[in-house]
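Excluded from the complex is one protein chain; the other protein chains are retained at their positions.
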Amino acid sequence: MSFELSSLLLGLFGFGLCFVTISIIRSKSLFTSIILLSASSLMIMLCYLLMDAPDVAMTEAAIGVCLSTSVLLKFAKGYRHAEEAEQNSKLHLIPYFILGSIMIYAGFDLALYGEGAGSYISDYFLRHTGNEIGVPSFVAAILASYRGYDTLGETTVIFTAAMALSILLRGFSSKLSSQTSESISSNADLGSISAFRPEGVIINKDALASALSNSGSQISVREAHRSGMTPKGNIVAEVMVKFIAPFILFLAVYIQICGEISPGGGFQAGAIFASIAIGFYLAFPHKVLVNPVRVLTIATSVGLLIYASTGLLTVFLGSWYLDYYALAPDPHFAQKIGIFAIELGVGITVAAGMMLIYFLFDREAKGLQ
Amino acid sequence: MIFRMTRYLKIRMLVLISIIAYGLIVIGIFFITSSIIGLFRFPDFYTKMHAAGVADSFGIQLCLLGFALMQTSVMAAVKIIIIMILFFLLSPTANHLLIAAAHKSGLKPYKKKNK
Partner (left out) sequence: MINIGHIIYLVAVFVFLGGLYMTLSGKSYIRKIIGLGIFQNSILIFYIAIGKVRGGIMPIDIGPEHSYSSPVPHVLMLTAIVVGFATLCVGLALAIKIERGKNAGS
């Protein structure tokens, strides 16, 4: 695509982005702002594609458009507070105008769009990656080899976030894992009002009938299903999720393995893998799935362990931490082994972490406290 | 002479395929445009979803078929056909799920008010 055409389209999407941002600020309900946030992520992803960044566009599409929207919607499901628009006087906007004009004034010193600032360091990487690492994708080479220590920190951030969520949202409670469906249905109070309302976790018809007769209401099981008080699956969603899941799995594995020769890598593959689990949680709300917190915690830790152990392995083989040249005699092959190992660790951590995060929010929205 | 005849036929076939491809893209753009117009003109959520589904489920596929016919390498055309099949399967599903969710939440369809 020629530079003029791409910058014209970029201006168009940028204008659309400003419009969507104004709509988010002025929106009155939480649901509207979440959907508009995902729309703005979509426009930003198109801007990334026009700015020659397919890796970042794939990550933004997987994480920004899909995962963060689903997590926000699961959060919003239990959030019953009324949203009011801010009624501020226009005097509050003056500092923002001042800040904006200062930034625009400082922006006159920026390089022109299309010159590529920071070209000194990127020149080094573009020239020496072929000799030193031998991997076609510059982004994978920089991410996994030149700045592999940064990526270790980032994987630790995902791990820490998943663990923090497990602690905050009662992931490790032993009481939860031993709860049977009988006690769940007797605890679910149909019609209670609290900030996080139970959605209806009744699984089988006898438990539902007993709960209904216990709470003294006159409606039958069929009416409870039809009025939406219990979650019921949609046949189209069930069939399509079961059909498309192997293909998405294949895609995730492909992006994980071919992260070195094409846009891809561990982060995108992990997010796409997590979206399969999210699809199953969304399409089968009436089925109790096995409590996966323990397995996902172990998987997140194993991913980070694979990453850190690769570094320790290179130290044991006589070199410094995360120096892949110690892994094999041929330098390019050694780099490929090292990059593959740590991308595997990153993929496992990101997939398990995102699945754990979504599962915890899902359980919160269903009201298991 | 036979070689010149086969080359003549090949060029005619290429031109024919290009014409079919452009025609398909134009028809696809027409459907997408009509979907956008319908998105603005229809009064209700259900009818708007019906209009939006036309672009996602049908207009894009025609455009993609035209793109696939315009490709020079077979592998690129096969990839585009795979994308087209995925769109054909998944976007009517998304459409249906949105409408089912709206119906389950109790959204009432539009009724024309007389007088």
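Worth a mention:
Should a chain be cited, it is by its letter among A and B, assigned in written order, with residues numbered from 1 in that chain.
The rule is simple: contacts are C-beta pairs under 8 Å (C-beta built on N, C-alpha and C of every residue); 3 or more make two chains touch, one makes a residue touch a chain.
Just so it is clear, the structure is predicted and the values come from calculations on it, not from any experiment.
Shown chains touched by the hidden chain across the complete assembly: A. The chain not shown here touches chain A at positions 3-4, 7-8, 10-11, 14-15, 17-18, 21-22, 24-25, 30, 33-34, 37, 40-41, 44, 47-48, 51-56, 59-60, 63-64, 67-68, 71-72, 75-76, 78-79, 81, 83-84, 86, 88, 92-93, 96, 99-100, 103-104, 107, 110-119, 121-122, 125-126, 129-130, 136-139, 142-143, 147, 150-151, 154, 157-158, 160-161, 164-165, 168-169, 194-196, 261-263, 265, 267, 350, 353, 357, 360-361, 364, 369.
Just so we're on the same page, only the chains that are shown with their structure count from here on.
For chain A in complex with chain B, the residues that touch the partner chain are 228, 234, 236-237, 240, 243-244, 247. On chain B, the positions that touch chain A within their shared complex are 86, 89-90, 93, 96-97, 100, 104-106.
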